[in-house]
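Report on the following structure.
All protein chains of the complex are present and in place, except for one that has been dropped.
In order of appearance the chains are A and B, and numbering begins at 1 in each one.
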């Protein structure tokens, strides 16, 4: 590739990653939960882990879903069976960093803040942390091979119902 | 257009939209309120609506200004006539999603968080939500044909004085 083509490829990759993150956030915040597993490849992994454990290399995660099927189960739980007071979420995600690239596989991370709004209440900081992702290119565009959400607060609010 | 030119056009459009959002946020947070109507076309619309109403398709909005003239009136009110305790705002806006494009008209959305700081107090979450915008290209660059701010908390703080 020419230098110009390399530059354009780098710019497009960054754009696509940031757009993937934005679309993911929009799907969750608009409560289109059934769209959530579709952001992953079929054998994709979604994990939610306290920073405390992540930093120490401990395996314990609050949630670990190791396939799109498990994610669909989770969505069923969220929308049909789990008793909980509903709340709104709002994700604000910073620009992703591309940490490594190997062909069609990219390692990235991005900082996120999720705000929660309960009925009749004001908005509050809910969960902040870092997405650590492996993203792959598929015929349907970029998908998460794995998304690890490392959140800063070990004090998990009991109402952490919806995906981060 | 060649494929490379299409890519570059897409990248530039994204850049311009994100820069428009950043400039809008900077004008408000730096209290250059007189600049605020200039981000819109003359017949532009600015609305502020609770998510509750938006999601149900209800028309009720907390504020609906249907022209640049109405926005100028609002700025006059804010800066000259409304009695209120001043506060600082700080917008953090995520990358915009381009939802549709029709010639020089683009539909976009972006997640925002606005923090408020009152004199002598610490900063707090003030208003979070989503901008739903129609943006048009004019000889003076991109402008909002309409900006709809859909905020998550139905509990509107009585001091929602400045534009979001």
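By definition in this document, contacts are C-beta pairs under 8 Å (C-beta built on N, C-alpha and C of every residue); 3 or more make two chains touch, one makes a residue touch a chain.
Everything quoted here is computed from the prediction, not taken from an experiment.
Touch with the chain that is not drawn comes from one residue among B:11, B:38, B:61 or B:160, which is B:11. In the complete assembly, the contact with the undisplayed chain comes from B:123, out of B:101, B:123 or B:159. Think of the hidden chain as still there; on chain A it touches residues 4, 7-8, 10-11, 14, 51, 92-97, 109-113, 125-130, 152-155, 157. Across the interface with the omitted chain, chain B contributes residues 4-5, 8, 11-12, 15, 18-19, 21-23, 25-26, 29, 88, 90-95, 113, 115, 117, 119-125.
Convention: only the chains that are shown with their structure count from here on.
Once the centre of each chain is set as its mean CA position, chain A and chain B turn out to be 26 Å apart.
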